[in-house]
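Note that one protein chain is taken out, while the other chains of the complex remain in position.
Here the chain labels run A and B in written order, and each chain numbers its own residues starting at 1.
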Amino acid sequence: MTEPKSDRKHWARDLKVTLWTLIVPPTIWAVHFLFCYLWVAVTCAKSSTPGTALTGFPLATLIATIVALLGIVAAGYIARVQSETPGDPAPHEQGTAIDRLRFLALSTRLLAGLSFVAVIFTALPVIMFGDCR
Amino acid sequence: MTTESTQYIAPDQNNPAVRKGQEDRLREVWKPPSGWFFRWTDVNNNRIGVWYTLTAFGFMLFAGVLALIMRTQLAVPNNDLVTANTFNQLFTLHGSMMMFLFAVPMFEAVSIILLPQLLGARDLPFPRLSGFGYWSFLIGGVFVSGSIFFDAAPDGGWFMYPPLTTRTDLSGLGADIWMLGLSFIEVSSVAAAVELIVGVLKCRPPGMRLNLMPLYAWYILVVAVMILFAFPPLIAGDVLFEMERLLNWPFFNAEKGGDPLLWQHLFWIFGHPEVYIVFLPSIALFAMLIPTFAQRHLLGYPWIVLAAVGTAFLSFGLWVHHMFTTGLPKISLAFFAAASEAVAIPTGVQIFVFIATLWAGNVKKSTPLLYASGSLAVFVIGGLTGVMVAVAPFDWQAHDTYFIVAHLHYVLIGGTLLPLFAGLYYYWPLVTGKKLSDKLGRIAFWIMFVGMNLTFFPMHLSGLLGMPRRVFTYPEELGIGGLNLASTAGSYMFALGVLIVCIDLALSPRRPKAPRNPWNAGTLEWLALPDDEDWGIRSVPLIESRYPIWDQKNFVQKVDEGRFFLPDAEEMRRESIITTVLDARPLQVIRLGTPSVKPMMTAVALAGVFILTTYHLYIWSAVSGVATLACVLWWLWTGTAEIPEKPTKHIGHGIEVPLYTSGPSAPGWWAMFITMMADATAFSGLVFGYFFFWTIHNDFPPSGVGLNGPGVFWPMVALALTLTGWAATVGAREVHRRCNVGAGRALLIVGIVATLASLFAGLAGPWYSGLDPELHVYPAIVWTLAIWTAVHAAIGVIMQAYTLARSLAGKMTPIYDADLRNITVYHHFLALTGIVTFCTIGLFPGVA
């Protein structure tokens, strides 16, 4: 598995990788989820009639979803580049600095995948429901 | 093997006499206390872990017997073996005990045994905290479970929905026993979580970078962090709950503006992650034993980390799926249905990682693997019904019926109980040096497996056929008598299987010792000798692989001959190595706590606070509270942040590390930081309450006598004082660090005065505006926030005074300043609490 591209220097590899960067994609999911839920919960709890329409919510969800997905894709892209840092032999399970970086980056990348799917799932209901009933 | 230092000459590990000397010293240092009483003051993880495990196992058996009584009552329609009252106590206690006294503590107990072994550490970083956790758990557990013998057990169901449980005319002492007894245990759970997180992050052996950590450690880290964020909302709920029961503050009383749904939110924000908190550790056991029996590395290590972290996050977005029938807007339900489906993805990933590993490896059939594969089968069925009930319309039918009873038992038996039995058969040789009987184990497995399915599979149907859960009887016309009889028969069969396991355990002392590492596993914990030494590990190894016993040359021999780090206890102290979070570079050698009566006394005193409050003995409870504080201060003063006799120590291989660190590299700082994260989460639960009440009321704050307040003036004064106290503390840390001890002390005094003043100013707002908390939920929640902050300010003052005293007593110097640095972390959080509280109660009414 040698990618010619991965030999070149890449700006993303200069970024620091820690346990905190690992949780960036799911944190984006959490913020997006809370945004959607709280908007609906507050609007509906504050209204007196059950049929109150969620005006503006579909557009807000669309924007929030795009922003969230872009963030996740960005985190995933950086993680992807980092997870292909050259040096050290496969299967990259050694106790070296590069393998540790590759491991954290690969985990981040996988989490980005999961978060991407989860954000899409979260945004789905807005297609089906438009009011507080 | 050469050293840089000229004075220091490394011991010659080739010389057997040198090694013998080291071993004698280690043995002496790690010798357990003896005597009929003092043996119980031990804090070594080997002993505490075993006590903890046995106690949790005992509670499990007890709760199981309760279930058998229930099943007997339900064997036939219209049965009258037990009364409705007894039955309600039975199911409440069964559920509560299995969750709070078995599943979560069992994970912590097993982790206390395993974690140091897995990480090649001699013990956990705070052994006395383990002791404290154990004694709290034992006292609280006996208090809660014993109540059934006095016909005073809680009887509101394990999720204790108000107002049934908060109205003192509808529920008795049992509700207080549940709330206060289990709150006490929750505190000890959080304490254990703090210890496990610090253990995983800071106590790994040199070289064990994050990517080489045993997967069990990854799971412990994830689960402990989940406990940190899941339990505090419940603790916040408990606070509100008891305020309502004891003081009549109407948080859940709709007539006075409260709302029963707030409890449901707080409970399930805890309750759903809880399911994963008890499930992930079992998967962690699989992740240890499956590679062993496939005789190869686990395939897809990063995938497991993805699954663990992903599950942890998603599990906090599921709580409303327990509230699908509460009438919330359908679109809200849909968000949670979506997240509930999404969480199935990481769970699926884990299962396929195991399948792939077994597929690629050379599978060695064994009893632990039998349990593991059997429990996966059971769990998969529970998981699939989980996907079904996540579909909200289906849940509207299935919710609160026996379908759910079936689902949750498939999940919990397949995802917690059977995996623990797998772990029992796998790790028994590690703890006792002896194997359990393969034959009895297999017989027990098949009896349990069949019994389990016979018990719970028919329940899917009885649920769909209209049987609600928590009924002490059911009419014959429902046509579910046959299904229930089958369930009852199955439950006795399951109990027989458990009995056989118990017999197997009881026969163990008569069996011969097994060889070392009997399963030919590759991970560190199997370095343990059949005749275990209390020092944990002979020398702390340098790790270069995920499976060092398999992959590193002469690994076992080198460890045993003390050729790695810290092979000695020259100063006759219990020691362990602290390393960096990401790459496990040695940072420090810490001196660990030794056997002491202090943790036990603290636990007893704290238990007094909770138990005496249950019986409304407030004065004695306050006395107990003061005693607890005294115990804690005594414990800290005599046992922590001790200035070492020399600044550094050689640990071998030319590495010399300090014996004392402070700030972010020290485990104590991390413990404070993590504890305060939990504290801040509990606080956010209360703030959530405030805004929740705001959303459901159009007039919030309401107007009327006793309802107006607390104004803007006093909250802002309190805020200014809190921030002054904070700034003084931070300033003290800074000037003190620069060797200006006098100015540091002066600033601490300023801090004490300002923080103490903020305490009174914070309470002055609601006090002078005459807010009456019994009248309406608004004054009640304002008072609660103000009191929470005041209590924290009081603790902050005690900390500042303690630090000042340490400085005056010469126990803290500009170099050895861990106390001051740790309390600064506390004061950061106190400042945050103050900002949120005073802005909310003081400014929000103006903008709402």
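Just so we're on the same page, contacts are C-beta pairs under 8 Å (C-beta built on N, C-alpha and C of every residue); 3 or more make two chains touch, one makes a residue touch a chain.
We adopt the following convention: contacts and distances are computed from a predicted model.
A.B. asks: Select, from "Nitrite/sulfite reductase", "Multiple sugar transport system permease protein", "Cytochrome c oxidase subunit 2" or "Cell wall polymerase", the UniProt-recorded name of the complex's unshown chain.
C.D. replies: Missing chain, per its UniProt entry: "Cytochrome c oxidase subunit 2".
A.B. asks: Considering all chains of the complex, which shown ones does the missing chain contact?
C.D. replies: In the entire complex, chains touched by the missing one are A, B.
A.B. asks: Any idea which of B:Leu464, B:Ile749 or B:Leu832 touches the chain not displayed?
C.D. replies: For the chain that is not drawn, the touching residue is B:Leu464.
A.B. asks: Which listed residue (B:Phe229, B:Phe286 or B:Phe472) would be found touching the missing chain in the intact complex?
C.D. replies: B:Phe472
A.B. asks: Taking the full complex into account, find the residue in B:Pro11, B:Gly58 or B:Pro163 that is in contact with the omitted chain.
C.D. replies: Counting the whole complex, the residue in contact with the absent chain is B:Pro163.
A.B. asks: Which listed residue, B:Ile113, B:Leu376 or B:Ala666, touches the chain dropped from view?
C.D. replies: Hidden-chain contact among the options goes to B:Leu376.
A.B. asks: Could you tell which one of B:Asn45, B:Asn88 or B:Ser111 touches the chain left off the display?
C.D. replies: Only one listed residue reaches the unshown chain, and that is B:Asn88.
A.B. asks: Spell out the interface residues on subunit A facing the chain that's missing from view.
C.D. replies: 50, 91, 113-114, 117, 120-121, 124-125, 128-129, 133
A.B. asks: What residue numbers in subunit B mark contact with the hidden partner chain?
C.D. replies: Subunit B touches the chain not shown through residues 83-85, 88, 156-157, 161, 163-164, 167, 170, 254-255, 258-261, 295-296, 299-300, 303, 325-327, 330, 333-334, 337-338, 341-342, 344-345, 348-353, 355-363, 373, 376-377, 380-381, 384-385, 387-388, 391-397, 399-401, 458, 461, 464-466, 468-475, 477-483, 486.
Note that only the chains that are shown with their structure count from here on.
A.B. asks: Averaging over Cα atoms per chain, report the distance between subunit A and subunit B in Å.
C.D. replies: 28
A.B. asks: Considering the complex alone, what residue numbers of subunit A touch subunit B?
C.D. replies: It is residues 18-19, 22-23, 26-27, 29-30, 33, 36-37, 40-42, 44-46, 48, 54, 93-95, 97, 99-100, 102-104, 106-107, 110-111, 114-115, 117-118, 121-122, 124-126, 128-133 of subunit A that touch subunit B.
A.B. asks: Okay, in this complex, where on subunit B does subunit A touch?
C.D. replies: Against subunit A, subunit B makes touches at 207-212, 297, 301-303, 305-306, 309-310, 313-314, 316-317, 328-332, 334-339, 341-342, 345-346, 543-546, 581-583, 695-696, 698.
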